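Yeah, one chain of the complex is gone here, protein chain that is, but the others are all in their spots.
Read from first to last, the chains carry the letters A and B; within each, the first residue is number 1.
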Amino acid sequence: MKRTVFRSRWLPYVLVLPQVAVTIVFFFWPAAKSLYLSVFKSPPFGGRDIFVGLDNFAVLLTDPGYYASVVNSFVFAGGVTVLSVAGGLVVATLANQKLRGLAIYRTALLWPYGIAPAVAGIIFLFIFHPSYGILPYFLSFVTDYEFNWLLKGWVAMTLVIGATAWTHLGYNIAFFLAGLQAIPTSVMEAASVDGAGPVRKFTGVVVPLISPVTFYLVVVNMVSSFFGSFGVIHAVTQGGPGGATEIMVYKLWKDGFIGLNLGSSAAQSVLLMAVVIGLTMLQFRFAEKKVTY
Amino acid sequence: MEPARATTVGADALARPRVATAERVAERPRRPVDWGTLVVHALLLASVAVIAFPLYYAFVISTQEVNEVIQKPPRLLPSTHLLENYAEAWRRSHMGRLLVNSTIVAIGVAVGKIAISMLSAFAIVYFRFRGSGLVFWMIFVTLMLPIPVRILPTYEVIGNLGWLDSYAGLTVPLMASATATFLFRQFYLTVPNELAEAAQIDGAGPLRFLWSFLLPLSWANIAALFVVLFIYGWNEYFWPLLITNTEEMRTVVIGLERLIPRSGTELPTWNLIMAGAMMALLPPVAVIIVMQRWFVKGLIESEK
Partner (left out) sequence: MTVFMSRALSLVALVGALAVLALPPAAQAKTEIHFWHALSGQLGEALETQAKQFNDSQGEYEVKPLRKGGYAETLTAAIAAYRQKNPPHIVQVFEVGTQTMMLSGAVYPVYELMQQNEIKIDWNDFIKSVVGYYTKDGKLYSMPYNSSTPIFYYNKDAFRKAGLDPEKPPKTWAEVEAYAKKVMGAGAAKCGFSTAWPSWIQVENMHATHDQPFATKDNGFGAVEGVELLINREFGVKHVGRLAEWQKQGVFSYGGRAGTADPKFVNGDCAMYMHSSALIGGFTRGVKFDWGTAELPHWGAPYKKATSIIGGATLWVLKGKPQAEYRGVARFLEYLAKPENQMWWHVNTGYLAISNTAVRNLEQGYHFVKNPKQYTAFAQLTGLPATPPAAMKGGKGAAPKPERVATANSQGLRLGSFVQIRDVIEGELENIFGGKKTAKQGLDDAVAKSNALLKEFAATNK
């Protein structure tokens, strides 16, 4: 269908100008500069930039600490995604019944989305605190194991994953609810008629039908926790203990702004860009294959 | 096209659950409703409780005195020091200033993003101009350049512009967004052609069309987007941390982190920190609760 368009020689350019200007100044130019910086070693106060080719990359790719940060990033993003998407689906399924007060439940489940992960992290930091946190206190009745996140990497990781997943729940629940409520009752009826029990109904009918929603949520949760999790790490664990919660974004910032190693930080930026592009392409590939419409 | 329609339907269903479920009730096979519903209610209440617990606990701590905070067993009921804790937390972290900054950033980013995305989407959909493909591609690519990928040079650019520690620096770089542009683009593509034709016949220019025809239609989208972007702008952590150096320009989520003493010369006062946390999260949570209708709509529409 042919769209109606307006004619003007200059107006469209003016209209796109603000966005294009911001994009060039704050996206493309810095990204290009990152590429440039990544092949130099630059002392913090400036002066003599030394061209070193791919040396910064070589150092990174042979640094076990860098690989650890990559693993940590995926563990973190994966943990948050699994926890909050699965949890969201469970709660949404519960809520997807004939219920009085559904609107109230929806409100009561949605609001954590408004909490910044960093703030959630600080609250969880207190709850997990080895000396006076309520969680270790109650756990101490069950087991002798000391849940000291200052010394045990996995406890720290659980802490930050938990805090972040908590803030994602509301978002996922909202989406799943919408998806579930869009399933025509006729389909559910047909399945019942076929003799399917509730579990079969769920896995055979519901899951495929909400797969676009599931797919979307998985992607959004992964991406947002991969890149948006800086706040919670910075506010709570600062990458510790022993680098157990040091994710790529945090390491990048730390090496550049605290360690003042501009070249390495830029190289990490470039590698991160490659990861993003890879993930984006994967996302589109996957969308074509698995999702049933 | 299928998914878009399905989710729009879903959005409406979410907004008006009673109608949908009423229909379903009529079609469901009969069974004793009481137990089943009771169990579901119980499970849902449990979920709500679990989800609300961290916040409740934070609130309780924010009302206690420092000694009560570190007591064992931990107290689960609020104590009496609410006002003085909040007042002290306010004073110590200069909360007034922080809240002002966060509000300016949140509203600035939301309004700015909506404005420039709307204009760009309008241009892309309703004009044929050379380079429109390039523009579209450029906007798309920004999805692959999140802040961490460009931090050091962006910091330098902001410095060169003299925008460090400024509202401009805090808001403008966050205003270019692919998602909002795509959202408006999707939406404009669903607007019937006849509308534009009619406007042209009426002699209305493109800007007039935008202002008088498209804008009124878009209010729902804009409201929804506003809520999402407000929360995004309020909760942004990395960017404000990077480009603000002085206490006066910090936003509230960062100011909160400052209340946690790390240099070891002060002792942590958790009750004040929790009071600060409550103050930091109340505005966006309030926005969600008050505007949840639009919010849910906005979430679901922005999926595309």
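Everything that follows uses one rule, which is that a contact is a pair of C-beta atoms (placed from the backbone, for glycine too) under 8 Å apart; a residue touches a chain by one contact, two chains touch by 3 or more.
Here the structure is a predicted model, which is why all the values come from computation and not from measurement.
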Touching residue (missing chain; options A:19, A:42 or A:164): A:42
Touch criterion as defined above, residue of B:96, B:133 or B:159 at the omitted chain: B:159
Candidate in contact with the missing chain, chosen from B:80, B:212 or B:245: B:245
In subunit B, positions touching the absent partner: 70, 155-156, 159-160, 164, 245-247, 261-268
Contacts of subunit A with the absent chain, listed as residue ranges: 41-48, 50, 52, 59, 63, 65, 131, 150-153, 240-243, 254-255, 257-261, 263-264
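As a convention for this text, only the chains that are shown with their structure count from here on.
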Whole-Å gap between the CA centroids of subunit A and subunit B: 15
Sites on subunit B touched by subunit A in the complex: 2-3, 6-7, 9-11, 13-14, 17-18, 20-21, 23-25, 27-29, 37, 40-41, 43-44, 47-48, 51-52, 54-55, 57-58, 61, 69-74, 115-117, 119-120, 122-129, 132, 135, 138-139, 141-154, 156-157, 172-173, 175-176, 181, 193, 196-197, 200, 205-207, 209, 231, 234-235, 237-238, 241-242, 253-254, 256-257, 260, 270, 273-274, 277, 280-281, 284-289, 292, 295-296, 299-300, 303
Touching residues (chain side subunit A, partner subunit B) in the complex: 1-6, 8, 11-13, 15-16, 18-20, 22-34, 37, 91, 94-95, 97-99, 102-103, 105-120, 122-124, 126-127, 131-132, 134, 137, 166, 169-171, 174-175, 177-179, 181-182, 185, 189, 192, 212-213, 216, 227-228, 230-231, 234-235, 248-249, 252-253, 256-257, 262, 265-266, 269-270, 272-273, 276-277, 280, 293
